[in-house]
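What you see is the complex with one protein chain gone and the rest in place.
Right, chain A next:
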Amino acid sequence: MRDRITSAVRGNTDLVGLLVLLLVVLVAYQHYDSSLLDPASVTILSAQFLPLILAAAGQTTVMLLGGIDLSLGAVLGLAMAVFATYDAHGAAGVVTAAVAALCAAVAAGAANGTLVAYAGLPPIVVTLAVSFLWSGVTLIVLPQPGGHVPGGLVNAYNNGWNGLAVPALVVALVLAAWKVLRTTRYGLALYAVGGNEHGAYASGLHTRGTKIAGYALAGAFTGLAGIGLAVQTGSADPTIGTPYTLNSIAACVLGGISFFGGVGRMRGTVLGALAIGLLTNLLLFTGISPFYQLIVQGVILVVALALKTYLTREAAV
């Protein structure tokens, strides 16, 4: 048992700092809201955090390839708009709407990947440019906030379905799927291309295909995030996706995903997204002015990142 604990700690040294931050936030949170760990709270919180966690998962996929996705918020908004505009009734309708939204997001991701892989442009430029494009398409689909999501679905998502926290299950499924993906050839190729693209190419890897598939996978995660956000709020807003771009990047960086690609793990990202979500809520509880909340949030992020960099550097020696 003890060996297992030590080996678990050894294998996760990069996450120790993040876990400490999370613990501090949780303790403070408990102070304001003692029902934090009740099943009902867990359901509500997971429903609230799911979109950010999934968006961060998408961002992680792109960042592991050595890229960055600035169009993530726009694609999230697009998926959300498609899902809510379909005006689904009944289970079959919901599935159709979800498939349509996912297809739109995956297609957008694949388009990003193709531009990055073939045009040879830096991902930051490509995704910035197409973010305007997808924002425009979203506004054509849904010019103003609206759309409709079946009430039963909204209720099941936010308040639990037969006592199950559905959003938490989704996150667990995503983590499990990622674990399997990492042991497939594609998963190894993803990390290989991110770690040393030229080397991977010279070794006969299809680096372009790997990139396109990676951006498409990120699109799938982002699409799920958009659907989640629509279900959570019961409707859609074409401009609500924007903050998710930078928040997802913050979650990744906090979770230990390298900006240079090839380094990082999905569980780190999930914890990073949780930390950001909890921190935002916590600052709301304190009741200080929203302007100061932003400042405090920024300072905490910078300190956490500086600390993490310092700790991992010590560990590397």
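Keep in mind that, in the parts below, a residue touches a chain if its C-beta (ideal position, glycine included) is under 8 Å from a C-beta of that chain, and two chains touch if they have at least 3 such contacts; residues count from 1.
Here is the rule we use: contacts and distances are computed from a predicted model.
The chain absent from the displayed complex carries the UniProt protein name "ABC transporter domain-containing protein", chosen from "Anti-sigma factor antagonist", "ABC transporter domain-containing protein", "Dipeptidase" or "L-serine dehydratase".
Taking the complete complex into account, A:200 is the one of A:84, A:110, A:171 or A:200 that touches the chain left out. Contact with the chain not shown here comes from a single listed residue; of A:192, A:230 or A:254, that residue is A:192. The missing chain lies against chain A, touching residues 180, 183-185, 187-189, 191-192, 195-196, 198-206, 262-263.
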